[in-house]
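All protein chains but one are shown in place.
When the chains are written out, they are named A and B in that same order, and each has its own residue count from 1.
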Amino acid sequence: MIAQALVSGLLIGFVFALIAAGLTLIFGVMEIVNFAHGEFLMLSMYLSYFLHAGLGWDPIAALPVNAVALFALGVVVYYALIRRVLRAPMLAQVFATFGLGVFLQNAAQFLWRPDFRTLGDTWVSGRLSLAGVYFSGPQLAAAAGAVLTTAGLWWLLSRTEIGRALLATAEDRQAASLMGINPDRMFALAWGLGAACVGVAGALLSTFYYVFPQVGGVFALIAFVAVALGGFGSVVGAFAGGVLIGVVESLAGVFVAPAVKNLFVFAIYLVVVLLRPRGLVGKQ
Amino acid sequence: MSRRVALALAVLAVSLVSPRAPAAPPAEVVIGAVYPLSGNLAKVGNDIKDAIELAAELVNDDVDVPVPLGKGKGLPNLGGARLRVVFADHQSSPEKGLSEAERLISQEKVIALMGSYNSNVTATASQAAERLKTPFLNADSTSPLLTARGFRWFFRTTPTDDEFSENFFKFLGEMKKRGKAIKNAALFYENTLFGTDVSKFEKKYAQQYGYPVVADIAYDAKSTNLNAEIQRLKAASPDVLLQASYTNDAILSTKTMKELDFRPQAILAMDAGHVSSEYVPSLGKDAEGVVSREVWALGLGAKKPIVRQVNDLFRKKTQAGRGQPIDMDGTSARAFVGLLVLADAINRAGSTEAEKIRGALESTDLPGESLIMPWRGVKFDPKTHQNTLGSGILVQIQDGKYVVVYPFDLAAAEVRWPLPAWGK
Partner (left out) sequence: MKVAIAAAAVLAVLLFPLVFRGPYPQHLMILVLLNALLGTAWNILGGFAGQISLGQATFFGAGAYTSTLLFQHAGVSPWLGLLAGAAVAVLLALAIGYPCFRLSGHYFAIATIAIGEIAGIAVTNWEFAGGAVGLFLPVEGEGLAAFKFGDKLGYYYVIAALLAFSVALAAWLRRGRPGYYWRAIREDQAAARSVGVPATRYKQLAIAISAALTAMAGTFYAQYLLFIDPPSVLPLSLSIQICLVAVLGGAGTLVGPLLGAAVLVPLSAATSVALGGSGRSLDLVVYGLLIMLIAAFEPAGLVGIARRLRRRGSP
């Protein structure tokens, strides 16, 4: 039983981790929490749905489309909205993205109606079993995709020129600009990459989760906790946070009581931030 | 006496003696409806809206369908007054339900209200109606608490979770008589009002009918996954699973059960998610064999042609309004009947006065044949205003369709038992 709980928890945890990675990147670079992150996820899922229903494209195959589309969305959101609140008090920043979230969620409901949609058969349907433990096909693929993407993100940040420029901007905006890095472009890039991550997560999720306008809220809250748990700004931390939450949720659900499994997640958050206020691997 | 005075007196005398010309009947009668038209339950709310509008259309026009007030235009006892329904969206919030109910009564001047699907919103909306002395007809909230408040103005046509729960165990008893080995049960329900209420009755009847409950799992309908929950159910290994879920979690839980290879002999679901129009399309073969309590089924049309007639009209209406034809389901059917019950009462009252309508509701006695429901009729208990002639049925998903399987005399087919093992 423990094995199954662990496996299930890990699989979903990797997806949480990917969503959280995108969120933490944005915060790390510009200290803004994207409260519309869940809605980005939702939009990506709808994209996968429509590509599948309309053109017959498998969500995994169409994944690059999601990534590019959401990247573009992130950049647009940055230039149209976020730029204006860069120097505003934190509260204004919170409400800028929060308002965006409300807007997107309800625009989706208006355009596409509140019906739940699921994608029919995709490449990864089915399940595997190994020593009595079951691995859901889509969830396994999602987990693999999430791990790969996060690894890719980490590689981008630590091993490429542009990634290092991003990190430099995160570290010290002014110093970075003195060195010729355009902070404005870096911010846009952060938003683009952060959104692209969640875009990939959305494509992966659409293979086994249902698509509806409010789907973002559920995952977003967990992502916030994962980010705070891992330390705002640390991709590795967010990854660890997401996985930890997936596992805790699963174990608590199996061994204590399913109805309160989220309670454990939030409680863990409180314990960790109180003992290590900057999160497990936090920056500052 | 001067002639003028005499004339005046004569006119006065005549006017006092001759009958007064009756006040002209209203050209239209306005009813309010408070439902979740946006948010999570928007689809349900809109199905209800279409059903109520359809019923009003049938009343207003002269149609050849044998529903109450189908013949003739409008309400005959009110000079053919047309019914108009004003809708309000409560967005699943009890506070909004309260304020919308008040607004409809005081601003839109509705003479009666229908609402509100969510039991907790029905609670507050009907409170407003009670305070403002307006009849409130509930066709779709099954929490028994609602008729336990001793309200004068609240009427409910739908049977409650109490009757539905007991129905399951009566059914299980019948199956045991047919040789099925059913020893224990597990409960699996979403943790808001709907699921919690249902579970209380299921526990009560499980004990009464002698089935040990080997797992009792409440879950958060908004969970991102149900792996932990299904794992626990699997570990408990129940013979039958009694489930109460909304649409999304019904679908998710079924998928998860397949992934984790959990298969009890039968799943008895409490309506809602498992009979929603998305359940079968989303799951295809994986939905086969699920048994659900239902209030209604299209299959009743085999024994009751009126069901098919009304459903065809509903399909036409939804095709025109939403671009695709949708079949009725238990919720839209009950809403449809609810409006007709209300219209019938207003008609019998022959007036738009609240107290008269209330009295007419209390004396409602509609025969089962005029309804598209499997009920014996509509008659309200004098104290609780609960419809005493309502009843539930059980349907099973067979070859992608919901087939009536219980009570056996209304059944269209045999129950398929146990659930087939998971395919690939």
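The rule is simple: contacts are C-beta pairs under 8 Å (C-beta built on N, C-alpha and C of every residue); 3 or more make two chains touch, one makes a residue touch a chain.
All of these numbers come straight from a predicted model, not from anything done at the bench.
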Of the candidates B:Asn77, B:Ser99 or B:Asn184, the residue in contact with the absent chain is B:Ser99
Sole touch to the unshown chain from A:Ala21, A:Leu43 or A:Ala96: residue A:Ala96
Would you mind spotting which of B:Asn77, B:Thr196 or B:Gln265 touches the chain that isn't drawn? B:Thr196
Sites on chain B contacted by the missing partner chain, in the whole complex: 37-39, 42, 45-46, 49, 87-89, 91-96, 98-99, 102-103, 105-107, 120, 123-124, 127, 130-132, 143, 145, 149, 151, 191-193, 195-197, 218, 220
Residue numbers in chain A that touch the chain omitted from display: 27, 31, 33, 81, 84-85, 88-96, 98-107, 109-110, 221, 224-225, 228, 232, 257, 259-260, 262-263, 266-267, 269-270, 273-274, 277, 279
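Keep in mind that, in the parts below, only the chains that are shown with their structure count from here on.
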In the complex with chain B, residue positions of chain A that touch it: 1, 4-5, 8-9, 12, 16, 106, 109, 113-118, 120, 126-127, 129, 134, 136, 139, 208-210, 212, 214, 217-219, 222, 249-254, 257-259, 261-262
What part of chain B is in contact with chain A in the complex they form? 38-43, 191, 217-220, 222-229, 231-232, 235, 247-248, 251-252, 255-256, 258-261, 278, 282, 284, 424
